[in-house]
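Heads up, one of the protein chains got dropped from this complex, but the rest are sitting where they should.
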Amino acid sequence: MQTIFVLVKCELGKAYDVADGAVQNIDFVSEVHSISGRYDLLMKCCLTDGTDIGRFVNDDIQTLPGVRDTFTMIAFKAFS
Amino acid sequence: MQTIFVLVKCELGKAYDVADGAVQNIDFVSEVHSISGRYDLLMKCCLTDGTDIGRFVNDDIQTLPGVRDTFTMIAFKAFS
Amino acid sequence: MQTIFVLVKCELGKAYDVADGAVQNIDFVSEVHSISGRYDLLMKCCLTDGTDIGRFVNDDIQTLPGVRDTFTMIAFKAFS
Amino acid sequence: MQTIFVLVKCELGKAYDVADGAVQNIDFVSEVHSISGRYDLLMKCCLTDGTDIGRFVNDDIQTLPGVRDTFTMIAFKAFS
Amino acid sequence: MQTIFVLVKCELGKAYDVADGAVQNIDFVSEVHSISGRYDLLMKCCLTDGTDIGRFVNDDIQTLPGVRDTFTMIAFKAFS
Amino acid sequence: MQTIFVLVKCELGKAYDVADGAVQNIDFVSEVHSISGRYDLLMKCCLTDGTDIGRFVNDDIQTLPGVRDTFTMIAFKAFS
Amino acid sequence: MQTIFVLVKCELGKAYDVADGAVQNIDFVSEVHSISGRYDLLMKCCLTDGTDIGRFVNDDIQTLPGVRDTFTMIAFKAFS
Partner (left out) sequence: MQTIFVLVKCELGKAYDVADGAVQNIDFVSEVHSISGRYDLLMKCCLTDGTDIGRFVNDDIQTLPGVRDTFTMIAFKAFS
């Protein structure tokens, strides 16, 4: 399992629609939060090992209707 | 009362119109300043407790005509 | 419940020790990930409603041994 | 009157002390808020016209005990 | 005299046209350089005292054909 | 030889097409990687000495179909 | 093979020493360039698959004498 966090900026006024769409339509998206700061949403995605992360963000997140910009953080290790 | 500061980037040449519009039409906006740096305006907003801040920014600020981008800072506590 | 995400930069070479310390010693920290980018760690914290978030970050996160800098994102709403 | 906003990053765990010190000891500081994001505090300062703003930030804000970094925004005009 | 520096991002492929236009058409623009980094151009502008800087950037720089984004730095004092 | 690195943000969902186009059509582009963070691609370009770098980025990179934004880093010296 | 790019900020005046040290002492570092912008150096590292990248940056790069700060970009795919 490969975890990534994607910060998402949406078209103006569309953040809540994008959030609803992401959790309902993309299986790999496990959590979506609206947040303070420069971006509108923080999405936690859990990908299968070996997935090309760049292609996932390019093909699945950036093409969601209402998405305007993305910032991708790769999680190397989870502590618990 | 919940205070937030929203940095706003406007469509080119529209910052002063957006500022006038915000102070006249949004009750929760208590101050607007044109500023130096990356953004055109700094808005201070005073919301009632329990307001969904993300929805306020999404629905009320981002939909103002001429707004292009926002950056939200939450004030946790005021000192005086 | 109030969720926040804190990006943490650690003293050089100490990120994995900080991560272990945070998950073991701070009850409100529910997840810690080492990440790519400018910061070393992303911490998800779940606070009780009404907590002064600024004081929590100031008193509990910034005082962890090995922490050098923090960036706080407030989650307004979770979508699921 | 010249208004500026100064974002302040403090020594770890000292933000609330810095905030108290600023409102009590610097006459030109009219508001201090602890905030989300990269900085700990947002200070609103009202200076007399003709003040060298760079020198004020250098001499009065940066020398407050516990201050680590500053980011200065100049307000050109207030809308109301 | 009030000096400001404006970093300018241009429409793709238009930076050199914007630069030529600015030096030829805006009296207050005294230097333009194409630069490395996030922005395409750095403009040095010398304004008469008392000018509303926000309005100058909004009305004169942001409306130049080909300008896409601006970042304004105010010079408080020149050393020599 | 003058080496530069250009971070490139692409139109949504077009990063892999831009990458293919750059390596095939621009001789000076020696490497392209899809990357994490704010930008989609990192391009390494090797220019002949004396090239106007700003004009190269403006004319050759920014005009590639699908490019939305660029950030240019100049390499002063390579160590080996 | 897993490629990463690490931007490195060094202690003042030490960037060229850090660069020499990195290419001579860390096998995984394949290229080092001094660069313009916020950071002093850009290092390209080629890691074996399955390496914990966070631990590599934490243990091998951040502990190099003279390193002050790092920013890590993960390369998902190389185009050629």
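For clarity, chains are labelled A, B, C, D, E, F and G in written order, and residue numbers in each chain start from 1.
FYI, a contact is a pair of C-beta atoms (placed from the backbone, for glycine too) under 8 Å apart; a residue touches a chain by one contact, two chains touch by 3 or more.
No experiment lies behind these values; they were computed from the predicted model shown.
Q: Of the chains that are displayed, which are in contact with the missing one across the whole complex?
A: B, D, E, F, G
Q: Using the document's contact rule, name the residues of chain E that touch the chain not shown here.
A: Per the touch rule, chain E residues meeting the hidden chain are 3, 5, 16, 19-20, 22-23, 31-37, 42, 72-80.
Q: So which bits of chain G touch the chain we can't see?
A: Spelled out for chain G, the touching residues are 9, 12-16, 34-38, 40.
Q: Touching the missing chain, which residues of chain F?
A: Missing-chain contacts on chain F: residues 52-55, 74, 76-77.
In this section, only the chains that are shown with their structure count from here on.
Q: Report which of B-E and B-D is connected by more C-beta pairs in contact.
A: B-D
Q: How many angstrom between the C-alpha centroids of chain G and chain F?
A: Chain centroid spacing, chain F to chain G, equals 20 Å.
Q: So the centre of each chain is just the mean of its C-alpha atoms; given that, what is the distance between chain C and chain G in Å?
A: Between these chains, centre-to-centre, one finds 25 Å.
Q: Can you list the residues of chain C that touch 2 or more other chains?
A: 16, 34-37, 53-55, 72-74, 76-77
Q: Mind giving me all the chain pairs that touch?
A: Chains touch in the following pairs: A-B, A-C, A-D, A-F, A-G, B-C, B-D, B-E, C-D, C-F, C-G, D-E, E-F, E-G, F-G.
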